[in-house]
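The complex appears here minus one protein chain, its other protein chains still in place.
Moving on, here comes subunit A:
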């Protein structure tokens, strides 16, 4: 499979800027000085082994965790300086696709999709809500599931409904946590295509966390590799893996990738 043609923005306008980010849990130093930029309109893949702090990183970006040190600037705002109302407002511009999909399992698909809409946008008519829900479901190709419960859906469907639920607020940034984890190759490929479609259709800037190199190759305009709590390698897929003189990168490639 050929890697995708990188979509670089000429001006390289940064939407997320992270500098010297550090966080530890007790004695466990997870992030040890992370620098990372996400540019407008690009898909940035964050690669790394399990437990290296990839999820922690995007939870810090969306203000779910507080870093010990460093700055996170999202759409021109320093996340740590925001009060709770400002943080809520910023979060509406960030779509978060959770690893476990995080569908509310006491609600139907329709209620799941309505939830962020009803709670954040005032004075919507019933017709407007229905239209938005139907559009978002169409976006992910799952219109027929509208009245089902999450427990009735397959893993790939849950993932797509989770993505639809975040798309309903038309976010400028998407954060995907292991979008293909636990899915079969065909379903994974569908999710990868969906990620690319979201990028093209809504011109979103996305961070995609994964340890799946097929996913990285298919969706990533740029790859950043999290090694020992830092991003030591950044670049296109080839730049990183063509000549992996770093032993850790080589290992990652050999053990994870079947072309």
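By our rule, contacts are C-beta pairs under 8 Å (C-beta built on N, C-alpha and C of every residue); 3 or more make two chains touch, one makes a residue touch a chain; residues count from 1.
Basically, contacts and distances are computed from a predicted model.
> Absent chain per UniProt: "protein-glutamate O-methyltransferase", "Sigma-70 family RNA polymerase sigma factor", "Phospholipid/cholesterol/gamma-HCH transport system permease protein" or "Pyruvate dehydrogenase E1 component alpha subunit"?
"Phospholipid/cholesterol/gamma-HCH transport system permease protein"
> Could you tell me which of A:103, A:198 or A:224 touches the chain that is not displayed?
Per the contact definition at the top, the residue touching the missing chain is A:103.
> Using the touch definition up top, pick the residue from A:120, A:196 or A:236 that touches the left-out chain.
A:120
> Considering the complete complex, identify which of A:13, A:69 or A:88 is in touch with the unshown chain.
Final answer for the missing-chain contact: A:88.
> What does the interface between subunit A and the hidden chain look like in terms of residue numbers?
That gives, for subunit A, the contact residues 25-27, 59, 62-66, 84, 88, 91-92, 94, 96, 98-106, 115-116, 119-120, 165-166, 169.
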